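One protein chain is absent from this view; the other protein chains keep their places.
Chain nomenclature is as follows: A and B, assigned in order of appearance, with residue numbering initiated at 1 for each chain independently.
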Amino acid sequence: MNFKTRVKELLIAMELRKKWYRFRRSPLSIIGLVVSLSTIVLAVFAPWIAPYPSHAGFYTDFSNAMKPPSLQHLFGTDEFGRDVFSRTIFGFRYSLMMAAVILTLVVPVGVILGLIAGYYRERILGKSIMALADIFIAVPPLVLALSICSLTTPSAFHAMMAVSLMWWPWYTRLTYNITSSVKEEYFVYAAKVTGASSWHIMFKEIFPNALGAVLTKITLDVGWVILIGASLSFVGLGAQPPTPDLGTMVSDGAKFLPDYWWISMFPALAISYIILGFNLLGDGIKDAFEG
Amino acid sequence: MDENMLLQIKNLHVGYKTHMGISHVLNGVHLEVHKGERIGVIGESGSGKTTTMKSILRILPSNAIIKKGEILYNGKDVLKMSEKELLEIRRKKISMIFQDPTSALNPLFKVGQLMEDIIKYSYKLEGDEAKEMALKALKDAALPDPERVYDSYPFQLSGGMRQRVCIALALIGERELIIADEPTTNLDVTIKAQVLKLLGKMVRERNVGWIFVSQALGAVQENVDRVYVLYAGNIVEWGPAGKVFSNPLHPYTQKLFECVPKLTGKKFAKGIRGRIPNYFSPPSGCRFHPRCDFVMPVCKKELPKPVEVEHEHFVACYNYRR
Partner (left out) sequence: MGEYILEVRNLKKYFQTSYGTVKAVDDISFEVVKGTTMGLVGESGSGKSTTGHVVVGLFPPTAGKIIFKGKDISVPLEKRPKKIKRDIQMVFQDPASSLNPKKIIRDIVGLPLLVHRMVETREELEEKVSKLLELVELPPEDYMYRRPGDLGGGEKQAVSIARAIATNPSFVIFDEPTSALDVSIQAKIINAILDIQEKFKLSSLFITHDLSLMRNISSHVAIMYLGKIVEIAPTEVFFQKPMHPYTQMLLSSVPVLTKEEEELKPKGIESVGEIGSPIHPPKGCRFHPRCPYAIKGMCDKKEPMLKEIEPGHFVACHLYD
């Protein structure tokens, strides 16, 4: 038993090594990994890293308002005298948390519906799930989110709900496509012939084959969810002040362009930084699972 | 130098770079094709058949490394040719027929369009002249109703017809060498017979050199003059087809022939023990030695030199040392 477990561990390790090789073949993937990890580290340890953690909340120091970037305030200060650098770091925290909440809601629902729809593609069940998904996809995502947010009171919570509502069908689509092709593979036939349950076939045979694509999409989506969230905040429908949301920061700072460029520029660059990082990482994960 | 020599591969070593290191596939392949000669290359998957054939036209994937060797085409080394010279050869002299006729034909263009493009680039002919040439080629490939085929998209044709179109394309104009890499593997038994018969006939009529690469030993035997047996990147035996098939010498060739199921229903061999070697660290000496029943200590040390056992029938095996 002991020997066998060791062999098993070795083989699992080999599989990971193969994936890691495929991943690191492209230097861009490594950049993506470094960038995404850095945002995660900044987000998690924001209170310890940010030089002025208290500036993330209600804080005013008008004597220091609108200061350009300096050694004390790397990214300068805003109209309330808050340190833009500290707020940007807390902005990472808020953005990543929003992405995590939305994706935890959306991914399981979307994936399970996609598996069911793909597996019962010929039946009414599968067709109706896909029809529903298509309806949601047909509505331009930002418009849907905007209308939902404008119907309710603008808040971070409502913004997240709105983004979730428009996001699940993409996971359903993705899993549906994979499921409908994988279910014609002979190994699925073999499982059916031997009498395995539909539940087993969907989750144990088909799902592992969709995992790579789902993980890739999740990584790529982190960036997009953050972007949409920021857009909602930018138009005032997302997080409300004084939450250090990157989108809100860009929109508030935009008023002072171009003279006080640092107030909006640095949060905007931070948004690009996150999106770029997770997109490159997503490409790397795709490489690791393919081929 | 032999006037009649069309293609001569000498001591070709080709490897591939991968994440596990370099895979040393071809380990000194040699091959000769005379003008108008029909050559069979036998080898199982992974033996390096396709790598050899792709080397001839220099269409290897980007991670391939040609370590040493020469490929002389009409006396000139293909490996040292400029892009321009290569293009000339690919366009006019050597053509290749692939295993899968479906992916070999661009599905977006009609057969006629595909053929005229080739004629345009190779022979600078356009319009009616090109069409005439294309129709003649289709007719020569025994395609029923060439006009209709000319106006069809590849997906409107059956697998057998598609492969005939590929043959027609390959034999347009004055080719000197046709390389057919498993040209009938994907076709049905009765269609296979038709296509091979056609290819054999056309090659003979036009006196074109032909390299027929296949695992279908019966088909090779029925169609070629000389045969080379490729195992793990080495030519282990070669000679006139009649001699090799009636009197296989190399232990691998012998085993391989025994493995072919016979129509007479005589029991066939248990297969060859082991598997094709790992090219990252291939066996020393004769690459077949770990699977060979007649292995001797010397087999593990050095690659055996070819021995001419009977007239023009060579084998690279220490069991035939004088």
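Structural remarks
The rule is short, and it goes like this: contacts are C-beta pairs under 8 Å (C-beta built on N, C-alpha and C of every residue); 3 or more make two chains touch, one makes a residue touch a chain.
Computed from a prediction, not measured in an experiment: that's the story for all the values here.
Counted over the whole complex, the shown chains touched by the missing one are A, B. Considering B:H19, B:K262 or B:K305, the position touching the chain not shown turns out to be B:K262 (whole complex).
Considering A:E15, A:D61 or A:D134, the position touching the chain not shown turns out to be A:E15 (whole complex). When the omitted chain is restored, the residue from B:N74, B:S152 or B:Q194 that touches it is B:Q194.
For the chain left out of this panel, the touching residue among A:A196, A:L215, A:V235 or A:L276 is A:A196. The missing chain lies against subunit B, touching residues 44-45, 158, 160-161, 188-194, 196, 215-219, 221-222, 245, 255-265, 267-272, 275. Mapped onto subunit A, contacts with the missing chain fall at residues 1, 3-4, 7-8, 11, 15, 185-187, 189-197, 200, 205, 208-209, 211.
Heads up, the rule we're going with is that only the chains that are shown with their structure count from here on.
Once the centre of each chain is set as its mean CA position, subunit A and subunit B turn out to be 51 Å apart. Chain contact summary for the complex, subunit A toward subunit B: residues 18, 21-22, 25. Touching subunit A in their complex are the following residues of subunit B: 19.
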